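Of the protein chains in this complex, all but one are displayed in their positions.
Showing chain A:
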Amino acid sequence: MVSDKGKQPAGKSSGKRKVDDDKTGGAKKRRNRGVLQFLEDAAVASDGDYSSGDSIFDDDFFEEEEYDLGTNDKNDQSKSHSLPVFPKEEEFEEEFDKMMEERYKNASAFLRFAEDEPDLRRFVEEDASIPSIKDPTTWKVKCAVGRERNSAFCLMQKYVDLQALGKKLQIISAYAVEHMKGHFFVEAEKQSEVIEACKGLCSIYTTRVTPVPRSQVPHLLNVRSRRAEISVGMWARVKNGTYKGDLAQVVAVNDAKRRVTVKLIPRIDLQALAQKF
């Protein structure tokens, strides 16, 4: 009896709370879709928590469309998922390419105009151009780390050898950039031509040949000679020999001979000296 009496109001109040909770939960979901749709993922992940009712928003604010939630909710979620959270890369690229082509289709006019200003001309050329649809595709090819340059060399050698036999290697160019380890790039119309060209060359993995988006190709080629950047006063770390691991400072650079002179703190083995005397 006593317990029954106690249960009754408790049951009532919990039932009431349930209604409130539903509102809160529904409101939260709505808030995700309507206001914060870009945070869908995070909001969904925290769905389990919403019964706590610790909403920072006034629930009444969302009350109006409370009843539409049931079935529409799923549709809306999937819709908003496919929109901002996972943009399709290819579409993105195409869009971007179109935009750039549109923007720079009159670049040739600039070029002619800027012909007498070498610096300006270079600037325009660099920024204006990306490969067009008519240009060959650039393919990223995987190779063993350290064999990037060699791969490009070998393909040229193969091209020349085949030419001597009256055959033609179908690729247009092959290049290695120093900041890309384990990859080199091939210009060719078709993927099959890349694979065919790389046949028989060791340490090239022809199962990993992927096209590079056109807009990214100029970035690959935009390199500056790094070695010239070593200058007097720079710090260096010794890689081999007695002073391996020691810090050194560059005191002279001979670019032509590719030699630098460095100064080091002499390593004096005091123990060995002490034993000697």
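Operating definition for what follows: contacts are C-beta pairs under 8 Å (C-beta built on N, C-alpha and C of every residue); 3 or more make two chains touch, one makes a residue touch a chain; residues count from 1.
As a convention for this text, contacts and distances are computed from a predicted model.
> Looking at UniProt, which of "Dynactin subunit 4", "Transcription elongation factor SPT4 homolog", "RBR-type E3 ubiquitin transferase" or "Putative RAS small monomeric GTPase Rab6" names the chain we cannot see?
"Transcription elongation factor SPT4 homolog"
> Which one touches the absent chain: A:160, A:202 or A:232?
Of these options, the touching residue for the absent chain is A:160.
> Which positions on chain A touch the chain that was left off?
Chain A touches the chain not shown through residues 118, 122, 125, 129, 131, 135-136, 138, 149-150, 152-153, 155-157, 159-160, 163, 169, 171-178, 187, 217-218, 221, 223-229, 255-256, 258.
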